[in-house]
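Presented below is the structure to which this report refers.
One chain of protein is taken out of this complex; the other chains stay put.
What follows is subunit A.
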Amino acid sequence: MAPARDTPFRSADMSMVQLYISNEISREVVNALGELGLVQFRDLNGDLSAFQRAFTQDIRRLDNVERQLRYFHAQMEKAGIPLRKLDLDVDILAPPTTTEIDELAERSQSLEQRIASLNESYETLKKREVELTEWRWVLREAGGFFDRAHGNVEEIRASTDDDDAPLLQDVEHHISAPEVERSFSCMNIGFVAGVIARDRVAAFERILWRTLRGNLYMNQAEIPEPLIDPATNEPVQKNVFVIFAHGKEILAKIRKISESMSAEVYNVDENSELRRDQVHEVNARLNDVQSVLRNTQQTLEAELTQISRSLSAWMVLVGKEKAVYDTLNNFSYDRARRTLIAEGWCPTHDLPLIRSTLQDVTNRAGLSVPSIINEIRTNKKPPTYLKTNKFTEAFQTIVNAYGTPTYHEVNPAIPVIVTFPFLFAVMFGDLGHAIIMLCAALAMIYWEKPLKKVTFELFAMVFYGRYIALVMAAFSIYTGLIYNDIFSKSMTLFKSQWEWDVPKNYRPGQTVTAVIRDPNYRYPFGLDWRWHGAENELLFTNSYKMKMSIILGWAHMTYSLCLSYINARHFKRPVDIWGNFLPGMIFFQSIFGYLVICIIYKWTVDWFAIGQQPPGLLNMLIYMFLQPGYIDVPLYPGQKYVQIGLLLLAVIQVPILLFLKPFYLRWEHNRARAKGYREIGERSRVSALDEDDDGVANANGGDRHSVDSAGEGVAMIAQDPDDDEEEEEEGDDHGHGGKFNFGEVMIHQVIHTIEFCLNCVSHTASYLRLWALSLAHQQLSAVLWSMTMGPALKVTGIGGAIFLVVVFAAFFCLTCIILIIMEGVSAMLHSLRLAWVESFSKFAEFGGWPFAPFSFKQLLEESEELKEYLG
């Protein structure tokens, strides 16, 4: 009895479908299916390499477009133009037609060229500008040298005329010489002027000095502003230099050296008139270049701004298009009929939707050939598809983090929705902390839309689990009320069941014990507040919380074990019920169920009224195993026989657990063999015509006769049942397909039995973490209070008030950081473990593989590349 529709209780029903799509509309069909996101296509061309596939050419072309788009993006970032991000919630992109994609490709091609040429001319212009600027500096600085040098012409001449003359000879004598304006040329002195990077100056000087043996006169000045190096776009500090030297050859040498030191040499006239003209000329040219530069820059920016408006959309379109062709590459092509054949998994209940989508696409294209979708029977294991909604998504993620549930087994996330937050709350029980947590969770849910855009990873993680936090906080409020803890203080909600038995001559400091106020009144809800602050509080709460942990653990595990019964019934494996579930259940209950009953029974007996010694349950349980029949302190009459009986019952279950299932399976297998049945996997070995595999396969896949005349691809599909055998062999679906191997089944069952019996003990003990963590949480918050608020509340006066405000801030911050965040995370991890290990091991197989449909939505969400384009 298949349910009318898929529920979250099990993974959705899946069907293997075969699609026959006309070649002309294949792209549109895949596009539509991608929008739908309900089909997972199988790769039918597994033997073809990526290069041999049909649509590789298209993918290459799209890769190129994508590269161009990324180039635009890089250019925009360089120019500082903001990208208009695409908000998928608001903008809906219509599926593009082929011509649109072609246009986009062409357009981006031409745009790329245009931007590249603009960039190129921009760079040349920039270079020109730098050169001119440098020249201007040289002119300005060198002019200074000349003006100064002309004053010393005589002196220089003197030094050149007479090598022996001291350099600084009687300066005043020549200072006002009339021949100041005389040229250097008449003295046969030439010069080289240029610009060099400042960090190279020292080396430059040294080389010059050495090669020319000091026959030079170098003058330099720093350029105050850094110049931009056009090649690297980085500012460089440069110096202007002018070198005077003697003779043409030496000058040529200097030029060469400067070039080798990558200094720029500029032409400077020594005549000041000409130099003035040069400066004017340079300035004019510089202005021209700058205005052209500005124009180029503006054009480039305008172009990029225009692109920036639609770049994100293009990027998404290209990404989708590429995904479409990637998918099409998985299809097999029937040349004779010009159709593409696809195979894939889809949810059975969504088949009508897929069918109508296909119909729509065909109609829109005006094609007479319909696309055909065929459900095919297969013995392959379908993928596990667990539908989620906003609320269950995070819970399902917790489960999936452990493993993918087997197809159709009870979804482990169903009980987790309650048990995980509840067990968390048992450890986190404090009303105050819970309320803060609830506020945070509610705030995250109320401002869901704006907060969704936050990309800060840590917050995104918490935000993702906002509904878990909500349920956890709600349960924590309940457990906080039960524990009667609010920031480690108690609430006097009801009248206490205790009253202090104060002696007549009471002195402060005297120990007082409480007595029951009224034998017929008990504290109705939660822990009596009289225990708070009592000297023996921990004695009581430890015993209470420890027992509670055992009972809750027992309940959790029993519940989980029951789910294995539901699984066995659903998969129609009665042997799992008789050979696994039932003996396991009896074993567990006869030991730990009995313990729980004893705990509850012990609570219900008024031991003082009947005047007996209450027995220690731990000792009782230990003696039950070590010395069956020995009762230390009796709990109830006839206890001896009950315990021996239960122990025997438990021991008997072990061989049943061990042997029933494997031997039953063997018996079943042998019976089937005796009747002449063969297993499906054995077919090819049975067949006498080993090489005629096709024939066998076709005989099996009866409904595929119509296509077997076609080419390679179709024959391959017909062989499908033989492929992927590795895929099927895993898991432990004994007797359900696959070869029967008694040894394997036996070993598996032995492991299962040992594991189960040992786990019953260790898992029950593991639940004691509930007690340990709730104790730690309660004690920690008590310590925090006594170290901050406790003393602060005792200080009186205005100083006390100020002190209180400060201390409260500290108290609140520490509460949030340590008690809520840190303790919360630790309690969550412990609760997670209880769900994953203690609970799941009782019923879930986790032998499935996840359903990963071809979906644009998922593609866009998961793509790292597109992330920066999506708002």
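A few comments on the model shown:
Going forward, contacts are C-beta pairs under 8 Å (C-beta built on N, C-alpha and C of every residue); 3 or more make two chains touch, one makes a residue touch a chain; residues count from 1.
Note that in this section contacts and distances are computed from a predicted model.
A chain of this complex does not appear here, and its UniProt-recorded name among "Elongator complex protein 6", "Target of rapamycin complex 2 subunit MAPKAP1 isoform X1", "ATPase, V0 complex, subunit E1/e2" or "UBC core domain-containing protein" is "ATPase, V0 complex, subunit E1/e2".
Of the candidate positions A:Ile115, A:Val282, A:Ile307 or A:Leu527, contact with the unshown chain belongs to A:Leu527. Only one of A:Val512, A:Val633 or A:Met822 touches the absent chain when the whole complex is considered: A:Val512. In the complete complex, the residue from A:Thr99, A:Thr232, A:Ser368 or A:Asn389 that touches the missing chain is A:Asn389. Although one chain is not displayed, its contacts with subunit A can still be listed: residues 5-9, 387, 389, 392, 414-415, 417-419, 422, 426, 475, 478-479, 482, 497-498, 500, 502, 506, 508-516, 520-528, 530-531, 533-537, 539-540, 543-544, 547-548, 551-552, 555, 600, 603-609, 614.
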